[in-house]
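Only one protein chain is missing from this complex, and each of the others stays in its spot.
Going in written order, the chains are labelled A, B and C, and every chain counts its residues from 1.
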Amino acid sequence: MVERTPKTDPVKDATSSGPAVATSPRQPADLASAVFWYRQMVIARRFEEETERAFRRGKIGGYLHVYSGQEAVGAGFLAELREDDIFFTAYRDHAQALFRGASPGTVMAELFGKVTGLARGKGGSMHLFDVGRGFYGGYGIVGGHIPLAVGAAYAVRYQGTDRVCLCFMGDGAMNGGAFHEALNMAGLWGAEGLCPLVVVVENNEYAMGTSVARSSAVTDLASRFAQYAIPAERLDGMDFVAVRQAAARVIAEVRASGRPRAVEAVTYRFSGHGAADVFQPYRTKEEVERVRLRDPIVLLERRLREAGLLDDAKVATIHEEAEQVVQEAVEFAERSDPPPPEALYTDVYADEP
Amino acid sequence: MVERTPKTDPVKDATSSGPAVATSPRQPADLASAVFWYRQMVIARRFEEETERAFRRGKIGGYLHVYSGQEAVGAGFLAELREDDIFFTAYRDHAQALFRGASPGTVMAELFGKVTGLARGKGGSMHLFDVGRGFYGGYGIVGGHIPLAVGAAYAVRYQGTDRVCLCFMGDGAMNGGAFHEALNMAGLWGAEGLCPLVVVVENNEYAMGTSVARSSAVTDLASRFAQYAIPAERLDGMDFVAVRQAAARVIAEVRASGRPRAVEAVTYRFSGHGAADVFQPYRTKEEVERVRLRDPIVLLERRLREAGLLDDAKVATIHEEAEQVVQEAVEFAERSDPPPPEALYTDVYADEP
Amino acid sequence: MAELSYRDAIRSTLIEEMDRDPSVVLLGEDIGQYQGTFRVTADLLARYGPRRVIDTPISELGFVGAAIGMAMLGLRPVVEVMTWNFSLLAFDQIVNNAAKVRYFSGGQVDVPLVIRGPNGAGVQLSAQHSQSVEAFYAHVPGLKVAVPATPAEAKGLLRTAMRGRDPVIFLEHAALYSQKGEVPDGEFALPFGQAEIVRRGRDVTIVAFSRMLGVALEAADRLARDDGIEAEVINPRTLRPLDTRTLVESARRTHRAVVVQEQWRPYGAAAEIAASITEGAFDLLDAPVERVTGADVPMPYARNLELLALPHAEDIVEAARRALYRTGPGLRPSDGGTARA
Partner (left out) sequence: MAELSYRDAIRSTLIEEMDRDPSVVLLGEDIGQYQGTFRVTADLLARYGPRRVIDTPISELGFVGAAIGMAMLGLRPVVEVMTWNFSLLAFDQIVNNAAKVRYFSGGQVDVPLVIRGPNGAGVQLSAQHSQSVEAFYAHVPGLKVAVPATPAEAKGLLRTAMRGRDPVIFLEHAALYSQKGEVPDGEFALPFGQAEIVRRGRDVTIVAFSRMLGVALEAADRLARDDGIEAEVINPRTLRPLDTRTLVESARRTHRAVVVQEQWRPYGAAAEIAASITEGAFDLLDAPVERVTGADVPMPYARNLELLALPHAEDIVEAARRALYRTGPGLRPSDGGTARA
């Protein structure tokens, strides 16, 4: 655990991420629009709290993996992703769909298994898709989406566009063969300028109940990309401003070069791995409380208050709006119908079999 | 190819590997017993030439992958492996079986598909096994044997012995998920002293028709082990003495620590990938001729002549003996019977199904 | 006799064998510190320590392969796959190494390996987490495939698997872990390749395994109650080896058979069972062997669709009626209609 302390030490990290911002020329612009993203993050947090409640109420079935604690990573990168860019992620995907612009109602409806859902009720929590907005899902097999993202990156460049493909993945996914095989190909294709891939490792310290130190022979995850000749850096995933600045830079480099780059965003998940992970025998309450001091939403709020862009009134309004947005989403989901029985047999094949 | 020149530049390498020997205190002893290994390498080479002939004569079927050019790697490591140690390799496995002490007749008989073969005629060229001598095979799926070797290494240490497990693999195998997943576990288990694994990458520059530069994002293969916290070094795989010295040191360290270590032995295969690889469109005749100047057998012979341990007469005798050994092997294989029809259904299960 | 849950039947067998034989080691994701996703390995890390209870990275191909290597060296690894869906990543190691290394080495090695974990559909786990993999593995010579339906079977078959010298694909069912049942005491073991006639009947033979056994028994009760049809219900217990003799003998008595399976109909396990019964009982069959299977689609998330995709007692009842010509044949989703674009 020693080598992880930087992350769970609020004081050190707070300062360490401070300068990055101070020295940023784009700071004002950044911060102004950051209010919008603060609001998005608050909505996402409320949304996730609601999904956990709905799960307990039996409205949501299957597995439910919430994003609470990691919002700054998804928000920071999606804030900088261009409208025509595309991205892939794993099953912890609700917030990404929201950040990308999907209506909270359609996301909640998917979790409720309704036909109005983002995937018509067929995918559920783990398989959100919003292809119209460049969101290519939503996958349940750890690491399984990584090769897809590498191929997708090749495709958009092959098609002559300057679109980039972003791939979120968990720390645990790095120990799978799919990661290794895909990233090595990304390195090879990137050398030809044919792989505009942005890899974002969301290092939240655990893969289910297994810590990074217990599952990866090296705990400096960014260093693992050297084997694929892919430049990688580690950053504080709790600091939205820092993430966003890195995202802007990395995405621009990848877009310009057609070569992959990776970022290890050090973050943390506040809830259990999934709704079933109640006791969390792999970590202490103290550890969680300690990290909560660096709640990405609290950090951003503090930053914005200091910059005079937020005050009690504004914050209150935003939370009320968030509350309303989420309630409307739940009502929409409740009101919606389940898929019709015929839906069972559609979407298996595109052409008549 | 630029970054590969060290290997295919005989002059540079000859000198580069020179010092290593000069500075070795064990040199005399080494060299004395090296005559024995010189003889083994000559036999292996003749054996492989014979298998290629037998393949053309239709006596050997299926795939045939010969070891010619890589003898110093297998000989150097197996010379230092203790009798009760174990090892795994891929399908390019004839010489390893011979170096480990299997009678050439039983190896040839296996290739001929005879019941007297090392695997009773059921495995063939790609699946030689000599478990009695610690040779655990002989595998055809590239990279598929690596996880087995990691588990075997764990087992011998778990059982309280100080045996080590050696795993030969090709450069091409490093791009597969099996390599990545297994080596990461080796790194983790090794940290507990529970993985006495010696990894020997036989970098012969090609995976079938694909060069290292075209299949691996980084061409310094030894560097790829950093991701698994496994110390690795690169050495001249054409120099038996250098290989053997490194083998002695690495094996001793692994035995003492229970932690894995890796070696990238830079070598070359003189024949095609397999018997079917006739035209070799991926490399030039010149390239092959150039490397042949550093034929490991020639290099060792020169070294031994200089040391006064070999002269024309001795060399002649050794070649005559090799010729005889191989001819006897072929006769034994020819004479032997194919497996009886009942053999089709044996060895599928150990217990009655 | 003691009452145990399916989960505890498995767990207690692991404990008994680990106490008895130090060569038994467990590997899997989150089986130790996390106590196991289904708590089958709860407490075992504390009990046996990290050398024998190995938490692995998310590396199915790697740790299944490592377990094969351990087995070849004389250990008795029991691998937990968090769910069998993930075993598809280890398919090459299981099919090309575990199943065959004994054969292509000419019999020089044993592979006393057990791979176990939950198989089949849970509740709304959707397409990637609801598969039933028996047909994939039962096709492969060198493997043995067990499909326990009760706590007693879970214990008896697992003991046999752990004492054997061959690789065993041990398919538990997520929906059964909390089911309770009587389990014989002591070193109770059940042989592979011996089906059990769970319910005697003269009118129709119903073959079902794993979670479907309970559904089949429910159907049998309904058939008796509503139609006066006496179904004979048989549980094969292992799909490889498959006890065709018992199945055929029953079909020859009842002249009719229905085979039930949770997974996709085409090329599913029920096809082999139906074909084998037909081959052995053809002259005495009065109707084609009926198959009741899951719908031929990836599992949908929405609960209403998921329920349509899974076989229910009602589907078995109707299939039995069809076999007895008590109704016209009708294609229902759970009989695996073909997907429409």
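Note that in this section a residue touches a chain if its C-beta (ideal position, glycine included) is under 8 Å from a C-beta of that chain, and two chains touch if they have at least 3 such contacts.
From a predicted model like this one, the values you see are computed outputs, not experimental measurements.
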For this session: Using the whole complex, pick out the displayed chains that touch the missing one.
Result: A, B, C
Problem set entry | Residue touching the undisplayed chain, where the options are C:N96, C:N119 or C:N235 | C:N96
Problem set entry | Option from B:I86, B:V107, B:M126 or B:V243 whose C-beta touches the chain left out | B:M126
Seminar exercise, completed: Only one of C:G142, C:P167 or C:P236 touches the unshown chain, namely C:G142
Problem set entry | From A:L64, A:V164, A:L188 or A:V201, residue that would touch the chain that is not displayed | A:L188
Problem set entry | Touch with the omitted chain, as defined above, among A:A32, A:V131 or A:A316 | A:V131
For this session: Extract the touching residues of chain A with respect to the undisplayed chain.
Result: 86, 88, 117-124, 127, 129-131, 136-141, 144-156, 158-159, 177-178, 180-182, 184-185, 188, 192, 194, 346-351, 353
Exercise. Taking the full complex into account, what residues of chain C touch the chain not shown?
Worked result: 61, 85-86, 88-89, 91-92, 95-96, 99-100, 103-104, 126-128, 131, 135-136, 138-142, 239-242, 263-264, 266-272, 274-275, 278-279, 282, 285, 287-291, 296-298, 300-301, 338-339
Exercise. Touching the missing chain, which residues of chain B?
Worked result: 61-63, 110, 113-115, 119, 121-124, 126-127, 139-144, 172-173, 175-178, 207-210, 214-216, 276, 281-282, 338-339, 341, 343-346, 348-353
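Quick note on the criterion: only the chains that are shown with their structure count from here on.
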Problem set entry | Euclidean distance of C-alpha centroids - chain B vs chain C, Å | 42
Seminar exercise, completed: Taking each chain's mean CA coordinate, chain A and chain B are separated, in whole Å, by 46
Exercise. By residue number and range, which residues of chain A touch two or more other chains?
Worked result: 175-178, 214-216
Problem set entry | Shared interface positions of chain C, touching two or more other chains | 56-57, 59-62
